[in-house]
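Every protein chain of the complex appears in place save one, which is left out.
As written, the chains take the letters A, B and C, and residue 1 is the first residue of each chain.
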Amino acid sequence: MIAQTLDIVTTAAILYAVATGLLLVFGVMKIINFAHGGLMTLGGYAALVTTQAGWNPWLAIPVAALFGGVAGMAIERFVVRPLYARPLDAILATWGLSIIIGQVITIAFGRGVQFTQAPLSGTLDLFGESYSAYRLALVGIAAALGLALTALLQGTRLGLETRAVIMNEDLARGLGINSALVRFLTFTLGAALAGVAGALITPLSSVDPNMGVPWLVNAFMLVLVSGASLLSLLVACLVLGGAQVLVATHFSPVLGGLTIAVLAAVILRIRPKGFARD
Amino acid sequence: MITPHVDTHHAPALEVAGLSSGYAGAVVVREVSLAIGAGEILAVLGKNGMGKSTLLKAMMGFLPKMAGSVTIAGTAATRLSPHRVARLGVGYVAQEKALFQDLTVEENLKLAVRGPDFAAALAEVEASFPFLLQRLKQRAGTLSGGEQKMLLMARSLATGARLLLVDEITEGLQPSVIDRLAGVIRSARERHGTTMLLVEQHLPFALAVADRWAVLDRGEIAEAGASSEPDARARVLKHLSV
Amino acid sequence: MSTRAISTLRIPHRRLLMAGALAAGLLGGPALAADTVTIGIPVGLSGANSVVAPSVVQSAELAVEEINAKGGILGKKVVLEVADDASGAAGAQKAFDSLIFQKKVDVLISMETSAARNAGLPIVNRGKVPYIYTSFYEGRSCSPFMYVNAWVPDQQVAPIVDFFKKEGAKTYFLIGSDYAFGRGMLAFTKDYIEKTGGKIVGDEYAPMDATDWTAILSKVKAANPDAIITSTAGGAPNVTLTKQLRAAGIKALYGNLAVDEGTAKSMGSDAEGIYIAGSYFTNIDTPANKAFLAAMETKFGKDLKTPNDLSVPEYEAIYAYKAAVEKAGTTDAAKVIPALAEVAVEGPRGTIVMNKQRHAPLTMYLGQVKADGSVAIMSSFKDVDPGEQCPKLK
Partner (left out) sequence: MTESRRLSLILAAAVLALAAIFAGPYVLDTYSVNVLTRSLLYAAVALTVDLLWGYLGILTFGQSVFFACGAYAAGLVFTHMDFTPGNAALALALGIGAAVFTAAIVGWLAFWHGASALYASVITLVLPIVATQLLYSGGTFTGSSSGLSGFTSFDLSTEAWFWLAGSFLVAMTTLAYIFVQSDAGRLLVAVRENEQRCKYLGLNTSRLKIRVYLACAVIGAVAGYIYAAYAMVVAPELAGFVFGTELVIWTALGGRGTLLGPVFGALIVDYESAQLSGNFPFIWQLIIGTVFVLVIVAFPRGLLPMVFDLPRRLLGLVRPRGDVARPARVALATLATLDAAQTQGAEVGNGPALAVTGVAKRFGSLTVLDGIDFKARAGELVSLVGPNGAGKTTLMRCIADGAERSAGTIIVNGHDIGSRPPEACVAFGVGRKFQMANVFETLTVAECLQIARARHARPSLWRRANILPLPEAAMHVIATTGLDRQLSTPAHLLSHGLKQALELSMVLALEPRVLLLDEPTAGLTKTERMQIGAILIDLTKKQGLCVLLVEHDLDFVREISSRVIVLHQGRIVLDGSVEEVVASELVKQVYAGSGHAGIAHETAPKTGGQEVPA
């Protein structure tokens, strides 16, 4: 029971970390960034480069943010910006970008599975259960990410402007807010968060040119059922991630792997707003 | 076409020349020219659907300009995007959805006020609508309709804007609130010399606060004059009558 | 087949092609020169197998170089044609079509995924060329044109389970990826464990691309088995399972049916202590293996991809084909195919004859991964029989 609760909480934490960047971009720009998986892969390789350089494995996180952020800037400027009026085309173009990112990484690093140093290993005893220390640490990191993002959105001028653009872009522009810049910064931040997510999952996952892709669809579905709120994303991660763990444990891991996508699709069919408030 | 008279003692704070605009295919505003001197208040009147809101949106850069030019305090603003126009010191108050309902009063103010001096902005709010200072942490959407309009006015004044473009601020308001707004507008002009273009359907309010008026009919300026002229009311009513 | 009629008709009508772009496909015409023997290698240069594919190509290149240095096959020069099968069915169809009908190879010798092999077999049947499959797999794939010189579950599972039993393991937990190899290996393992008196306390399959093993590992912890045997898809799932298994603090004996030396190395300290069974490890202490490794080192130097259980059979299969052609005295498929069952090849893995229903008895080794990623050989099992693989083919 305790193990299962920990499984649910840690799974939700991982999903949350993976989906926040996508949520931010979707919230502000109303487009789905299919390059999110590719940017996660980039983050994973940033972690690889960091540990190969012999640096502290925790440094992988800022390095990955940098990699993701810089790629995000280029993507926003040259690919996403011309497509604001064509949201479905933006999906396709960012999907094409993820192909490009994957192939460039393959050419640079090879197709092979790479190994990164985990910043934390071993287990922790918690409520009489010995549990993976890194997974537990991820709960803290995801919480910190969520709080930092909330602080950014709630406590800074940029955050305020970002929220203003999400709520009513024309009104924001009329008040002198450069919404194109806000979009650019948001996409950059979203891409940086994707990079961070990629670095965060490397101790659990392998580092290979496709590492981000399996995460994409689940993250995408979680964002769609969450609307544009960090809070409803948390709820979605706990509910759908929890359902995934329960189905995988009590029925089959294969069905578990489909749980988030299928449940989210059905939830959206019944309640188009998903977990978002009215 | 009738161009409202320009007071030559002031440099024009806003000059619109031959402006045409509208929505996909439909020209709503046709070759409108007008100029407002610094510190002057112009009321643009007219029935619904005559292009008043469209005129403001086009000046702000929300709608494409099919022809003509807009100059704000000597700066060409014809091709600027809305946020650039706003940064020229233009405060725009839209008719609908002009507040972030889910943000607090304070956040609504902060969004409009650029630069570090938020305290000065609050002082300006205190001078016009002091009750708002007690409601800073309240969500704007929970204010009453009249309070929301007052917040709108306060917000545009707090920015220190030199030119206000205000779209039907009096719509749906109680007379007491309208009177209060009129007072604040007069006082703001006295203290800061703020220039204003008020789109209005409320004739007494418009004539009470504005120096001059212009009537927009089918997207064109049909008539214009000074508020002080004794027949102003009758001339406007002719265009507005049922 | 109307291949001949078509090839004579082809050139005069080329201009009739609908789109100029299509013409590119016809420019690389077949090398019909009769003084060469062409070996086709469809292999997963991209996709899941792309990690191991370069080592497979390297062994083939070494074999060809050695054979040509000694006068080729029946005095003809040996030429390699490599084609990417993208590790999947659609890619394999293109690769097989290209090799058989465009490059007109004499034989196909390759290591591929089961999906790619299955997709290629109907094309092999149409093209009627000999095909030597050099990848270990889940077993029981049969074609009159195909031979296999790598291991099947019947050969690999016993060494690990027997060893675990000796170590005192009574309860087993099986974890696999939900795909043909994972299911096939573990089905056999389950039978074998139950036959030899062990108890299965759980068997779980995750989706093939799964990287999250949380739920399964929690079950493992709850079941607390003496030993775990896994058979996942290669690459990412294998690595993630091992990492997460270690992170979860599970200390049971760990046998991995799908890990090769190279992957084990890339997993670093997490791989330490894993038991693996195979027909080839670099540490095999025979003169043939040492000579092979030295030759590889000389030829490829710093570009060398560590030879492994998937690349060495490729090397040996090319020699098997050479022997069969020489025995038949011709590259004619109809004569070479029966000869392939009769020739013995002495290679790094020992002496191999593909005489058991198109499969080969193999010497199997049990190894354990050391801290530095190398595999220490614990014991060997000579000429393990592949069992009943293709009873209809003998």
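Methods note: contacts are C-beta pairs under 8 Å (C-beta built on N, C-alpha and C of every residue); 3 or more make two chains touch, one makes a residue touch a chain.
Everything numeric here is computed off the predicted structure, so don't read it as measured data.
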Report summary line: Where A:Leu120, A:Ala243 or A:Leu258 are the choices, the one touching the absent chain is A:Leu258
Report task. Among C:Ala89, C:Leu304, C:Val353 or C:Leu393, single out the residue that touches the unshown chain. Result -> C:Ala89
Query raised in the report: Which one touches the absent chain: C:Ser98, C:Gln156 or C:Asn308?
Result: C:Ser98
Report task. Could you tell which one of B:Ser33, B:Ser69 or B:Gln201 touches the chain left off the display? Result -> B:Gln201
Query - Interface with the undisplayed chain - residues on chain A - result: 32, 78-79, 82-83, 86-89, 91-93, 95-97, 99-100, 102-104, 106-107, 217, 220-221, 224, 252, 254, 257-258, 261-262, 265-266, 268-269, 272, 278
Report summary line: Even though one chain is not shown, chain C touches it at residues 1-3, 6-7, 9-10, 13-14, 16-19, 21-22, 24-26, 28, 30, 45-46, 50, 82-84, 86, 88-91, 93-95, 97-98, 100-102, 113-115, 117-119, 121-123, 126, 138, 142-143, 178-181, 183, 205, 207-208, 233
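We take it that only the chains that are shown with their structure count from here on.
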Report task. Select the category (line, ring, star, complete, other) that matches the graph of chains linked by touching. Result -> line
Query raised in the report: Among all chains, which one's averaged Cα position is nearest the averaged Cα position of every protein chain shown?
Result: A
Requested in this report: Looking only at C-beta pairs in contact, point me to the busier pair out of A-C and A-B.
Outcome: A-C
Query raised in the report: Between chain B and chain C, what is the gap in Å from one C-alpha centre to the other?
Result: 77
Report summary line: Taking each chain's centre as the mean of its CA atoms, chain A sits from chain B at a distance in Å of 43
**Report entry** Contact footprint of chain A on chain C as seen in their complex
**Finding:** 46, 50-51, 178, 204-207, 209-212, 214-216, 218-219, 221-222, 235-236, 239-240, 243-244, 246-249, 263, 266-268
Report summary line: Touching chain C in the complex, chain A uses residues 3-4, 7, 10-11, 14, 106, 110-115, 117-118, 121-123, 130-135, 201, 203-206, 208, 210-211, 214, 245, 248-249, 252-254, 256-257
Report task. Flag every residue of chain B that touches chain A in the complex, lowest number first. Result -> 60, 62, 81-83, 86-87, 92, 94, 97-103, 107, 110-112, 114, 159
